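Everything below concerns the one structure shown next.
Of the protein chains in this complex, one is absent; all others appear in place.
After this line comes subunit A, so read on.
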Amino acid sequence: MNVQSKTFSAAVLAAGLCLAVTGCTKSGDSDSGGDSKSSAAANDNAAASQQVASPSASGPGCTYKTYGGGVPKLDITDGKTVVGFSQSESTSNPFRATETKSIEQQAKKLGVKLIQRNANADVNAQNSQIEDMIAQGAKVLVVAPENSDGLGPALAKAKAAKVPVLTIDRTVGGSACTDFMAFIGSDFYHQAQIAADDLAGATGGEAHVAILTGTPGNNVTTDRTKGFQDQAKAKYPKMRIVASQTGNFAQTDGQKVMEQLLQSHSDINAVYAENDEMALGAIQAIRSAGKTPGKDVKVVSIDGIEQAVKNVAAGQMVSDIETNPRFGPLAFQALQDFYGDTGVQPKVIIKDGHFTADNAKQALDQGLVY
């Protein structure tokens, strides 16, 4: 018996390995290989790079002299100074992949010695990874925080070691130039206001909206929810938020929740998804309810991944508000300003694109999406 089952499992194993190793794959769609290429192209594309919309104040910026009572002056491009980069989430998300690649490319371009870690959405892991990088000799850190409140221990360690921390794409608690250097990123509240405007426009103001919210407990979800609610209340008296449920920023969850909501609220004619993955799920759900996305139900979402912008171009989504992940150039510029005389402003808000039926195709052709 034992011999029999051993041979059986060995045979099955061998068959599986052969399949995997010989690589006789055939993916069928001409599309799948394009992802990495297009995001690489977008990284090199000058038109796709981040632009500053507003430094929050015009006073003197934060420099190494003023940060936490003064920290040592560094030349980050001398090839010896170690810069640490802490990424919060898996690069299976195109946003994270593009962000990491942008930081890597800019570091290489400037001759910066970069070390990096990925916390895969685990804030405890991010704390210990930041502490590890400090122990490994990182003198200055760029951090993409997993959430706003969980990085206290790591920030305290960095402060004690006189290692300045620049935060990008999500905020952390504390005050600028004391607990962290500055924040570079999007205005999530404003993004949500634009989303409300677009849905109002597409429905003549009479939208019955289902909101698919992001993962609870981070400032992106909070701001993207509040911005939408406030704008609807202030400007569109006939807009009604029929339901609001979390889709955890994931396609599968977004689809499941939307399938349920379309069943119980047949009046829903608009969806606001707080990221593109959930919007893709919502579109599937609208289809399986026998309705036409773009006609019966209008969808707006935020981020600007390739698949969603394609949907905008095809008329299945009303619009997609960009969150530009190409942080490399602005992040290293901020570090250089910090160690120079200019200094860096506490809040550097970037200009985000806005993909609509008018410009989505053009943006795709020019490689502006990721």
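As a working rule, a residue touches a chain if its C-beta (ideal position, glycine included) is under 8 Å from a C-beta of that chain, and two chains touch if they have at least 3 such contacts; residues count from 1.
Just so we're on the same page, contacts and distances are computed from a predicted model.
Novice: Given the choices "ABC transporter permease", "Gluconate 2-dehydrogenase alpha chain", "Cytochrome c oxidase subunit 1" or "Regulatory protein VirG", state the protein name listed in UniProt for the chain not shown.
Specialist: "ABC transporter permease"
Novice: Using the document's definition of touch, tell me which of A:Thr222, A:Gln260 or A:Thr342 contacts the absent chain.
Specialist: A:Gln260
Novice: Which residue among A:Thr77, A:Asn218, A:Gln251 or A:Ser301 touches the omitted chain?
Specialist: A:Gln251
Novice: In the full complex, which of A:Ala243, A:Ile349 or A:Leu364 touches the chain missing from this view?
Specialist: Checking the options A:Ala243, A:Ile349 or A:Leu364, the one contacting the hidden chain is A:Ala243.
Novice: For the chain left out of this view, which of A:Thr66, A:Ser148, A:Gln307 or A:Gln336 touches it?
Specialist: Result: among the candidates, A:Gln307 touches the missing chain.
Novice: Considering the whole complex rather than only what is displayed, give the residues of subunit A touching the chain that is not shown.
Specialist: Residues of subunit A in contact with the hidden chain: 1-2, 4-6, 8-9, 12-13, 15-16, 19-20, 25-29, 31-32, 35-36, 90-94, 97, 216, 242-246, 250-252, 255-257, 259-261, 263-266, 277, 280-281, 284, 287-290, 307.
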